[in-house]
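Notes to accompany the following structure.
Only a single protein chain was left out; the remaining protein chains are all shown in position.
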Amino acid sequence: MIPPQDLLLILFGSAIVTSLSDIFGKKLGVKLIPGYIASLSLAVTLLFSIGLKPGKYSPQIAAPIPEAELIVDGLSKLLVQLFLAVAASASVHSLSYMREDDDLGAYFTLLLLLTAGVAGAVLSNDLFTFYCFWELTSISAYSLVGFRWWHWEPAEASLKYLFIGTSGALVTLYSVSLVYGLAGTTNFEEVKLSVAGLRGSMLMQVISTFFLIGLGTSAALVPFHSWLPDAHPAAPSPVSALLSGVVVNVPLYLMMRLYLGILPANLNLGYALIAMGLLSSIFGNLAALRQLDVKRFLAYSTIANVGYMLVGLGAAHRALSVGSSYQAVEAVTGMLIHMVNHSLSKSLLFLCIGNAIHGIGSRLFESLEGYGRGMRLTGVLSAIGLLNLAGIPPLAGYWGKMLITVGLAFKLQDPVITLALLLLEANFALAAGAYAYFIFREYKGLKPKVKEAPLYMILPELALALACTILSLNPALIVETVRSYVEALLGR
Amino acid sequence: MYEWVNLLWVMPTLCALSIPLLSRVSKLLRDIAPALVCCATVATAVLLLRLPGRAPVSLKFDWVFLPGFGRVQFGLYIDTLSVVMSNVVAWISLVVFIYSLGYMEGDSSLDRYWFFMLLFLGGMELLVMSENLIQMLLGWEVVGVCSFALISYWYKDSKEERRVRWVGEPPEEYPPSHCGLKAFLVTRLADTFIVAGIITLSIMARTVSFAELLALDPGENRLLQATLALLFVGATGKSAQLPFTEWLPDAMAGPTSASALIHAATMVKAGVFLTARVVQIALAWGLGARSPSLFKFILWTGVLTAFAAALQAVVTSELKKTLAYSTMSQIGYMLACLGAASVTRELSLASSLFHLISHAIFKSALFLCAGVMIHTVGSRFYEDLKGIGRSMKALYVFFAVAALSLTGVPPLMGFWSKEAVLASIVKADTLAALLAIATAAITAFYTVRMLALTYGVGVKQTSRVHNSLKLTMLAPCAFLAAACLALGLLGSTFEELFYSAFSSAEPGNLAYTPFTLGAVAAGAALAALHYLRAFSFPGFLEPFRYVLKHRLYLNTAYYLVARGIASMGTCAGIFDSLYTKALLSSAAAANKFGEKLKVLQTGVLTHEELLWVVGGALILALLTIFR
Partner (left out) sequence: MGIPNAYTIAAAALLAIGLYCLASKRNLVKLVMGLEIVTTAVNLSFMGMGMRGKGPDPLAQAYVAINMAIGAVLIALALSLLAVVYRHYGSLDAYKVSRLRW
């Protein structure tokens, strides 16, 4: 049984080792030594994370953050494992993808630091702890996006990401300071007790809104999304996979914890969340249709999917505010399942597209058209990812969307909700069409002269596709477990 | 403990899915693998025979919990009926797969063939082992799709192959693609009844699981009994009983191995299986004594179909069509026997299954031999097949043995099973029994006709040189014919063993044998007189012949209705074009809107921050004003 600080310690320690190993690597002429160390340590951490012991931890030594508290319960353990798995896949993929780059010690160190930040953020039980780990993640992310800074595109994208991301993080921190002012502490449980009576007050609204703005920036919600469509194409494909699969989900997780456990429920806030979610999904789906760059298409699709998750969250918040906790459980379960599915499928997609881009050398649709014919296995794996995202039953992606709809669809006398429901379903249909179009283009046209990708690229994709398939064959595996965690969270 | 039984359907399905991969590795592997998988399936099925005890075993696996609906489960229901059916399916599949190795050799799209044959096996096993109606419906649909795909296997409708691959004579000549579609649509029409039955049942009885339905007590609920009738009507579609008969004769456009497996031995028996389950449930609900109308319905549907189909078999000009009508007729016997269950209870169930096994063996033997004949001659018409019997003596012997089993000549197996069936029917309704015996006579007539025409009485010996037949084609025919003979010689012992598996069932006596044998002899004699001694029938029978040739005008009726619906479809077509226009313009609008939205990303950092700030301020304002 392992306490979470050990997990973080492994990650931090291996980050140091990786950066130092770069020197040895250069002396020996084997560039990829940092990569091997990073991938190995991520795999080891993933294995260890299975043995995380549930409970609350106050690591006074491992973290200089005062009153830091980490919590391991069903949900955080599940998400940590998920994110570690995606990170490990990206790391193994990078072994082939980044073969021609220099400075790989820096790359893999940043990768490890990003993962450490994400793990710590998800495990934290305290707002400021979250902020610290989140900043670690963000800084690593900014650097990774701008990794190939000798080219103009990553430089500009990284700059914009830094500005908008930091604005968001700072607004979040401002909100944390307001909470601190109210409660005298930033610990989740103590805050919950302190703010319980402040339902509907002006200050509470301001706090909730600032959290929404701040975390929404990091999660790429419209209108705070501007950094995402630039950052994804500019980053190397494994980093894009991490961005979409991991980095964007962490603020959503915090939003879920805040809006469902800690901050009091407010009907108007629920509406606002649903509206913003719908706005994001409509915008994402529509803008994706006109993209010429494959990774930009996937970036807009991420925005749309985050929109669905926010709709689920809003539906849960609304359900709580009118006192119906059954729908809240369904909606949040749907949101989390969608998060898991999206994380797995989107990273799978980004990695597969990385194969194609690496082989063909261009990111445009018209150059990549028909890559499924040349790289058969990659084509099949990306089709699996796309179908999963499209949410076609009985694949796993369907369950998340269905449960979100179930959570939204009650007390339909409310015209806002009926309209929201219709728009949501229309969005699902539109997205499914867009992904089908993608699959079509994958196989259309003449076979480009490209061989199948090397083993290091295929292996992690196979693992992710296997995970998707297992979830599709036995959805009870994830639906039931997540539902039980959510019920524990909501105290039913 | 019985989870391994799932292998019965999992193995063939997995093999089906890996056929494309196997065919890339080696064509030989792709051809051998189905036979191997089938052996494994047979082994599993045989293991099932040794299961101890007679109490049915019901296994359930949870799949997922849907809010508001409950648990969706699937599972297995292992009782005598499902064990017998799964064995029949597995054994006949093995024989047919081996036959296919020789029959389909050299065909260019064997991937497709094997895929659908294996998928069919998996679906059929799933169907017979399923624990609830919804799972059974899944298997039902899978076999329906495979049947469609295999009937229209030679979908290119090439005119050169018309004498072998098409069905019928002008003006009712149909190409394979049309036949496949027809089969699919007619069975689909019947499927709506099954779905209606399942929906009603799930609403009223709150369960669709067989085990739970058997334990249910319906009281005086008439509607619940009506759902069983709905299920039966759906079953008639798959078994090609009235009024859904018209697809089976045209289904002969498919490869003969598919016809043997699907349209003679297994898929059409799925309807019998469902009816057997319905009868089991009806008996458990005590409907036999209280309101036997359901049973009468089943009985009369079966008997009338048997009679009408046998009559139509008399006037066919194609070999496979005779066999198709014969199949319909024999299945009519099975259903009639099931309908007699109100009087004879488990005995009729056992007798019907007995005839099912026997029919599966001799009918597939007939089809396989017919396939060899047609394949060699290159035509499906009797006029071209004349004399083939003389040239292929060994094959003709197997053919004749199976044909005599069909007629019900002792000591072959068909005799025992027909006696059992007739004994049950007689106890239920005398008029129906008379019709059944008349049908036996007609069966004898058309069988002798078939034998005479293929032997080519009065045709001079043509010097046709036939290449030595492949062993893979000949051996299955021999095996099945031998089985008819062997099981027939062991007749009564086999019967005892079989009936002991059904509780409280004793084999029927042979009291009515003289009647049946007399009828058979009469029919055979009449046919012999006509075909061997050129005795011609009186002229007043000519209009009957005409009507029968036109398939009792049932086929024409179907096409009339279809054309009527199609003309209604042109009205719908207007709506459809409007809808498509609307869809396309909304898609174009979405595209244009997307184009406009792109402008939002000006790329200037300041503008992005401005958007950010304005958006945030807006949300803040809205949320603080509306608290």
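Letters A and B mark the chains as written, and numbering starts fresh at 1 in each.
In this section, a contact is a pair of C-beta atoms (placed from the backbone, for glycine too) under 8 Å apart; a residue touches a chain by one contact, two chains touch by 3 or more.
Here the structure is a predicted model, which means the values were calculated and not measured.
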Using the definition of touch stated at the top, determine which of A:G13, A:P54 or A:G181 touches the missing chain.
A:G181
Where the complex has a chain not shown, which of A:Y97, A:F130 or A:F163 is the residue touching it?
A:F163
Among A:L40, A:A106, A:A155 or A:L490, which one touches the chain that has been omitted from the display?
A:A155
Tell me which stretches of chain B touch the chain missing from the display.
598-599, 601-606, 609-610, 612-614, 616
To test your reading of the contact rule: which positions on chain A touch the chain that is missing from view?
64-67, 128, 132, 135, 139, 142-143, 146, 149, 152-153, 155-160, 162-163, 166-167, 170-171, 173-174, 177-178, 180-182, 184-185, 203, 230, 234
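Keep this in mind: only the chains that are shown with their structure count from here on.
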Express in whole angstrom the distance between the two chain centres, defined as the mean CA positions of chain A and chain B.
50
Residue ranges of chain A in contact with chain B within the complex:
159-160, 163-164, 167, 171, 200-202, 205-206, 208-210, 212-213, 217, 222-224, 226-227, 229-230, 266, 268-269, 272, 276, 283, 286-290, 330, 399, 403, 406, 430, 474-476, 479-480
Quick one: in the complex, what on chain B touches chain A?
62-65, 67-68, 590-591, 593-595, 597-598, 601, 603, 605, 608-609, 611-612, 614-616, 619-620, 622-624, 626-627
